[in-house]
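Excluded from the complex is one protein chain; the other protein chains are retained at their positions.
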Amino acid sequence: MYWTGLSPDEARQYLANKDKSKKDKRMTLKAAVEKFVNDGDNIGIGGFVNARQPIAIVHEIIRQGRKDLILSFQSAGLAPEYLAGAMAIDPDHLSIKRMELAYFAHEAFGISPLLRYLTENSLVELEDWSNYNMSARFKAASIGLPFIPCRSPLGSDMLQTNRAKVITCPFTERPIMLLPASHPNVALIHVQEADIYGNCRIQGPLYTCPEIAMAAANIIVTCDRLIEYDEMTRYPNRISLPYFAVDAVIEVPFGSYPGNCNGIHYFDEQHIQEFRGLCEKARKGDKAGLKEYYDKYIFGVKNTTEFVNQLPLSQIQHVQKIEPGIRLDAGFTVLE
Amino acid sequence: MYWTGLSPDEARQYLANKDKSKKDKRMTLKAAVEKFVNDGDNIGIGGFVNARQPIAIVHEIIRQGRKDLILSFQSAGLAPEYLAGAMAIDPDHLSIKRMELAYFAHEAFGISPLLRYLTENSLVELEDWSNYNMSARFKAASIGLPFIPCRSPLGSDMLQTNRAKVITCPFTERPIMLLPASHPNVALIHVQEADIYGNCRIQGPLYTCPEIAMAAANIIVTCDRLIEYDEMTRYPNRISLPYFAVDAVIEVPFGSYPGNCNGIHYFDEQHIQEFRGLCEKARKGDKAGLKEYYDKYIFGVKNTTEFVNQLPLSQIQHVQKIEPGIRLDAGFTVLE
Amino acid sequence: MKKEYAKNFTPQEMIVVAGSRTLPDKKVVFAGTGLPMVAITLAQLTHGPGIVPVFEAGAVGPELSRGLPLSVGDSRTTYKANYLLGLNSAFELTQRGYCDFGFIGGAEIDPYGNLNSTMMGTFPDGYQKPKVRLPGSGGASDMACSCEQTIIIMVHEPRRFNEKISYVTSPGFLDGSPNARQKAGLVGKGPYRVITTKAILGFDEETSRMKLLATLPGETPKSVQDATGFELIIPSDVIEFEPPTEEEIRLIREQIDPKGYFVAKKIKE
Partner (left out) sequence: MKKEYAKNFTPQEMIVVAGSRTLPDKKVVFAGTGLPMVAITLAQLTHGPGIVPVFEAGAVGPELSRGLPLSVGDSRTTYKANYLLGLNSAFELTQRGYCDFGFIGGAEIDPYGNLNSTMMGTFPDGYQKPKVRLPGSGGASDMACSCEQTIIIMVHEPRRFNEKISYVTSPGFLDGSPNARQKAGLVGKGPYRVITTKAILGFDEETSRMKLLATLPGETPKSVQDATGFELIIPSDVIEFEPPTEEEIRLIREQIDPKGYFVAKKIKE
């Protein structure tokens, strides 16, 4: 048995030694990525397909460049596509070594061109799981267990190449699968609201964000809005991630743009299609357009504010207007 | 291996055959207990020690009488004490056959007299677990797993008499415990707010209520207040138990009295002490006072309204005034 | 009211109508992405207002009245949901037995209803360098394993219906041997229907092999068999599926997917 990221014993020890006190965890996204994302890391990616993915963090990782990354996620779209695009453009600046995944595509917006590019050219190592498998692997890790049982997908070919084990249940005498925990080195999570200590309030589907965060050794959180601690703790039943799980908190409005962020904005379908179209061209050999896109929107800007500033305001207003999720109404501090 | 309540395969089959459609599940508590609580049943008891315990349901079970019950809970106080008291008074009317438990006492209000009575006279069969064990056993059952691993209490004497198994983890090669699922025949749950379909919004600690409910074959829910479906589904992130887990919904204000119900009322310490004092006397051989208590507050009344009507209003006002939990503010239908 | 049948419709529209009609009212249906979401919405608007949709990203029982979701995790799946946590909770409910039907698609299928949505090529040797890499399981394999029954949607082409598929992503009846699913440790009953652009298919109780139940408008048992890469069981009582009504097609085109996100998608020939 081999572990990617941390083994269960290493993950426990890392957390036991960690300072879990309540302190201000704000820093710049640049500093957070410098501190917590290293070459060779196993990276746990939050969100689901193109919803609430940690796009701002991924853009910053691309700006800084990292090598030999291992990506772990259930279903993802834009986040791994952006990373794969950076690798397609310049593998000496950023490279993905391995992916532990259930699904990498864009649902209504189409398949992932760069998943095909990376795999059909055998540029990455693959380990396939189901959505529940990856979610349960993060869950096992987040609750301090080396494995968790699961009934699916028993009988599938996934079991031939991934690290799950099938045993006879000692209680029922029937076969059952055991999934090894996944402890990423770092989790990348975008949420709607956080406070300065790291408490997070997620609205809409939680996806696997709490589990990925608590499974990882370190956690970077970006939020659309920093809210006051008193407002956060007024509704403790709504806190999705407790402060002591979090290492860095950065307020990044539109931090999951052009994806959907429940209660904040719907998909920017137009921008997703533009980006995906360039990825498809890159897959077929023409990387010029993709390179231009990265130069304009990622390498040519310092942060997410400068990225969205290049988009027409009407487009931003449109995706805010069509968002059907419940609007947020938390009190928040206005800082200049 | 033996199972109490349902085996994992029986529990899956029972649920697969069940009508899970959204329908009005209101009925009288009397009818619900008649329909869903049978002699010999394994009963999952919600709440924690004396907080949000299903007292109204327990009183109704006592009124109707049931034999050979198996009680399953993590930490409980009043609910099993009331049942044990009924057994102490007349074991031909109500009897407990077995308890699968972690803790049975009253914390600040003292130990459980009738736990001592039942056990030291060997009137019930015992299976000891930890709080996490019982909670995790319900959790395993609620998510359709025959077992769940756990790291505690490895090394304890509990493992000599309960059904947990210690195996070598196939991933880490270290010992780990496997806890068999617990699928009660019926779960008894009191919540602050429910709608007519069975969606429940729990405020404050959830204890193990969602897990016990989803582990069981049938679920009776009492609530302090029935609220409108539209109000419930306005905040889907706050729904603690989805409607399709629930079989019967009964609005019973003060349904967990004299215990604490977060946001509704604190403990009625005076009444708890009165009842507990009578249990202590019964343990020592004098059952007259306890019998009088039951005749007055349980057998002599039809329901919880008549029970609390016998208490001084000032006492009710007091426990409402000193309740520090956040007050509820859901819209609800006023029906006459 | 007299039923008016639609005069023209596309294969995807037909599949949506067939999928919708296959769903009984008042059942809990775990919805895969794409056409299943469209079919569930159509069923809710016609004979099945009591259908309870479950989405793997976490939403249980929402009203699908805020536009067609473009993702099973997007905001449109959450309106007035009856439960809303995350992926673990959705699949845990399924494993427990709360989901009557799973409704999924796949790229390739075998006679026993096993589905491939992972890769085309040789397995296991070519796993790290597939001929064509597909998106992966997502939640489909979990639904196929643990929903009580599975409804499968497929484009009907010979290259997608194979005696042996490249990779088993979502288990059907496995090798078709008696109690194969039970012996593998699975809890759900397995595939119930396969709805394609040409037919409605079920499975033979004894052999667990795919069986033709109904032909869609314009198709015959022979045309269906010709488009299938393995031998179908074709009983004598195959029926002709009732064509889409004007109302069904109108609902799909005007109300459910007016922009044609899923329904207008060109099927690659």
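Per-chain numbering from 1; labels A, B and C assigned in written order.
The working rule: a contact is a pair of C-beta atoms (placed from the backbone, for glycine too) under 8 Å apart; a residue touches a chain by one contact, two chains touch by 3 or more.
Remember, it's a predicted structure, so these values are computed and weren't measured experimentally.
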Chains shown that the absent chain touches, full complex: A, B
Of B:204, B:253 or B:289, the residue touching the omitted chain is B:204
Answer key for A:214, A:250, A:282 or A:298 versus the chain not shown reads A:214
Looking at B:28, B:64 or B:161, which makes contact with the chain not pictured? B:161
Touching residues (missing chain, whole complex) on chain B: 48-51, 74-75, 101-105, 107-109, 111-112, 115-116, 119-122, 125-126, 128-133, 135-136, 139, 150-158, 160-161, 166, 169, 174-177, 204-211, 260, 262-263, 266-267, 269, 322-325
Missing-chain contacts on chain A, rising order, are 11-16, 19-22, 142-145, 197, 199, 214, 230, 232-234, 236-237, 239, 241-245
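Criterion: only the chains that are shown with their structure count from here on.
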The chain pair joined by the most C-beta contacts is A-C
Geometric centre distance via CA averages, chain B-chain A, whole Å: 39
Averaged-CA centre spacing for the pair chain C and chain A, given as whole angstrom: 29
Out of chain C, which residues touch more than one other chain, so two or more? 59, 78, 84-85, 95, 146, 187
Two or more other chains touching the same residue: where does that happen in chain A? 150-151, 169, 174, 176, 204
